[in-house]
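Here the complex is missing one protein chain, while the rest keep their positions.
Let's look at chain A:
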């Protein structure tokens, strides 16, 4: 056991006891039939998005969306080491802060970010005009500060990465946005839930993650998990498409505000 001890990190106490709550404060067990409270089934949670917060990066963005907080920085286009490529390459790396999820993540031994990075690269690549950047690489780093489900991280990650790439002034086809829809089995009928929370997604029959470019009406990636009928799948995708338009508004607005803060266009002068 002594070999596994990492001297660079502050060790946790050997014994710990979970806090005891009053029964009244306990949240209801997340079951498959919980009714959504506080918002409608087709209502997404508000998004906070801001660009240009990381000064040393060529472009950056920060998003808070539901239970997810991500900081994204973009470096490039910058020269790439040989072998030379006629098109630009997109390097995307997702990293979780140790405190980003519950239970805490073991540093370095975490394998989840690798698959998330691959999925995110797949959704993001069609939005960038990579043919304009021969022999160059565009490096995108996403640091997840808070997370609930991997699907929500992907959805928010796609939106914030688009914002950061646009902030870096890199040529794109359109802004990419992510949206999530889940199909929940209620006692009597099935319900399509937009932007599901952790409990809702856990008890869902299936879920769809949609990457899209709402400005062009194009879809970059669909990820469907679970078992869903064809008609329901179509309904879920349509819900996700209409939700992505709202996300696009927030995204475009934050870019315009970011530009105006630098004294360009609109109200300035």
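As a working rule, a residue touches a chain if its C-beta (ideal position, glycine included) is under 8 Å from a C-beta of that chain, and two chains touch if they have at least 3 such contacts; residues count from 1.
Just so we're on the same page, contacts and distances are computed from a predicted model.
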UniProt protein name of the chain not shown, from "General transcription factor IIH subunit 3", "Beta-adaptin-like protein", "Exosome complex component RRP4" or "dolichyl-diphosphooligosaccharide--protein glycotransferase": "Exosome complex component RRP4"
Hidden partner chain, touching residue among A:46, A:98, A:169 or A:229: A:169
Residue touching the undisplayed chain, where the options are A:118, A:186 or A:253: A:253
Residue of A:9, A:109 or A:262 in touch with the missing chain, whole complex considered: A:262
Contact set of chain A toward the excluded chain (per top definition): 52, 58-59, 76-79, 127, 129, 133-136, 166-175, 213-218, 241-242, 245, 248-249, 251-253, 255-256, 258-260, 262-269
